[in-house]
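Excluded from the complex is one protein chain; the other protein chains are retained at their positions.
As written, the chains take the letters A and B, and residue 1 is the first residue of each chain.
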Amino acid sequence: MLSRLKAKVGSVLLPGDEFCLDTTGADTISLAGPSKANKVVCGPGLRRSGDRLLVYKSGLLRHKEPNMFWMDAQHKRYVPAKGETVIGIVTSKSGDVFKVDIGGSEQASLSYLAFEGATKRNRPNVQVGDLLFAQLIVANKDMEAELVCVDSAGRANGMGVFGAGGLLFRVSLGLARRLLAPQSDLRAELEQLFPCEMVVGMNGRLWVKSTGVQRTLVLANLLESCENLTPVQRRQLFGKLAQGAL
Amino acid sequence: MKETPLSNCERDFLLKAIQEKKRLDGRQTYDYRKLKIMFGTDFGCCFVELGKTRVMAQVSCELVAPKENRPNEGIMFFNIELSPMASPAFEQGRQSELSVKLNRQLERCLRNSKCIDLESLCVVSGEKVWQIRVDVHMLNHDGNLMDAASITAIASLCHFRRPDVGIQGDEVTVYSPDERDPIPLSIYHMPISVSFAFFQQGTYLLVDPCEREERVMDGLLMIAMNKHREICSIQSSGGIMLLKEQVMRCSKIASVKVSEITKLIMKALENDKTARKAGGKCGFAESMPQERITALKKDETAVEMTDVTERANDIVLNAEVPPQTSQSLLVPLPGMGQVGKDLQNSWGIEEYYQDEEEAFNSDEDKQTMMEVGEKQKVHEDVVEISDSEEDEVVILQPEATDRAHKKTSSSSHLKEPAKSKKRHRK
């Protein structure tokens, strides 16, 4: 099964495609491999059902060593997942919690104590309409999602209210993930273009700021157009821009 | 469903940009977005794209009894449908404030200006007249619905042909298009609405606001005009204070815009006519291959890419975003995924799709599968860790559950907050 999975890496799969784990003839060739080696981890878009491995999202099959597989798709809808960092918009303050729109099916809640240095006395200064960079700590099917703006050590670690002077816009979740990837070509190319600040939420929200309104707008338009550009096209575009800007 | 709230950050940025005479899509203050007018197979079917705003209109007619006080006039009926399809903010069924506003404005723009000869729609005085019904459907909302609706409505009315009728004695016969050529409506003039958005108590003015600009604006002024510079209706909305000079200025801008748009509509009608004469294919079904009805198709957007100080570079920088000299043939329709034999995918992915799996070694594969199956048996207890609502992470072969847990959490594209919040400055 592994090799078949691996062979499919990078190709488009549709919901309903399946890989058979094939338990029937198992005892014939069995003891060959070391038992540890072939552990398969299936991420988003793949599900195990009995002896089959089902695809339930359309997209590309991705693989990461040693044996991790997941489906990568250009979705627009965000489904909150625990641990992800997102950009939220504060929609209301009610009692001890802020309600935050994170683009999911319902609003997430954020306790006013979940900020660095916040105490009962010392409330954070958060206004309705502010942008927050926060991490999801509860994201279950049947429960309201919960956010925090501190890490486990109680420090802000880059989270909290931000956003003065920049522009927020939406991109597909795929593009957001591409920007966040540890070795992102796109990001590297952007870095060379001109100085900018960027905050990427896993929920497909993107905040950019550069020196001056015009540059910020250019940056936003660039990123939006990157959605459907091949690397070659993109490099051309960036090249053109770099020539002009220098 | 609720629409996404507008953050303070967006509001501040937009206002700041407007102050600097910049707009989100790189337009100038008085520019319209790209306007596209298309006609369907049927007479009186029209699609309009104004940037990302999409509107469709269909004109239909039927014979009805006239209104009592106007026995020899036909009846015009306008209806704008704000379907939830266009925006999550629109609700099904209910007559929202916006819908009333748009409907009334369209009525005023087209009916009260008497742009259509209603008396020519009379068949038998006091008994039978034509009722012309214009149904305008909003397909996608990206601001300035009114202008798009008025353009669509008038274009579809111009395109429409009603069946011919014959009267013998008391009998009224409606001829099918095969028997007698259908008749166009007699249209005196074409009123077109132009919207102006006001910001910061009327200090700044923009033509053709997009959705985000509409959410930030203080108020709107809609001026409907025809190319003879006759104002057909004016309507201000939203709590703004206008000054007389502003209204006069807007009316001057409107007259210019209206003549441009009228020309465009005439050209579109002309094109459609020639296409029809030539027997070419036209219509909705034909619009698929031409990318008329896909949201993912991409238009070229001109982006002004300089700071004001770097004016000299303007020409170089007014580059079109997708370069036309694309060497890669990978993207037949940008953004459209294609699935099937011999087709490429174009999901904007860096890696290229390789069609290799046809030739995999089935024997080897079987073997691995068996192996996996075998191990499955040994370790019956399968742990499922589900962090997300939908994205389940399944671990086959759970030997060290805690280790696996760690791995999944690092695998499923999660990172430390500091990492994912990427900030770099130069």
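Basically, a contact is a pair of C-beta atoms (placed from the backbone, for glycine too) under 8 Å apart; a residue touches a chain by one contact, two chains touch by 3 or more.
One rule holds in what follows: contacts and distances are computed from a predicted model.
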Hidden subunit of the complex - UniProt protein name among "Polynucleotide 5'-hydroxyl-kinase GRC3", "Methionine--tRNA ligase, cytoplasmic", "Exosome complex component RRP41" or "Oligosaccharyl transferase subunit OST3/OST6 family": "Exosome complex component RRP41"
Where the missing chain makes contact, among the chains that are shown: B
Residue touching the undisplayed chain, where the options are B:C61, B:L206, B:L221 or B:A268: B:L221
Residue of B:T4, B:N72, B:S87 or B:S237 touching the missing chain in the full complex: B:S237
Contacts of chain B with the absent chain, listed as residue ranges: 69, 95, 97, 100-101, 103-104, 108, 112-114, 219, 221, 225, 228-244, 247-248, 251-252, 255
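The criterion applied here is as follows: only the chains that are shown with their structure count from here on.
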Of chain A, residues touching chain B in the complex: 1-4, 7-8, 10-12, 14, 20-33, 35-36, 38-48, 51, 58-60, 64, 68, 70, 72-74, 79-85, 89, 91, 101, 103, 127, 129-131, 133, 135, 139-141, 151, 157-159, 163-168, 174-175, 177-180, 182, 185, 187, 191, 194-200, 202, 207, 212-218, 220-222, 225-233, 236-237, 240-241, 243-245
Residue numbers on chain B that touch chain A, as the complex places them: 4-13, 16-17, 20, 22, 24-26, 296, 298, 301, 303-308, 310, 313, 316-317, 319, 321-323, 325-328, 330-331, 334-335, 337, 339, 345-351, 353-357, 360-361, 364-378, 382, 384, 387-397, 399, 404, 407-409, 411-418, 420-426
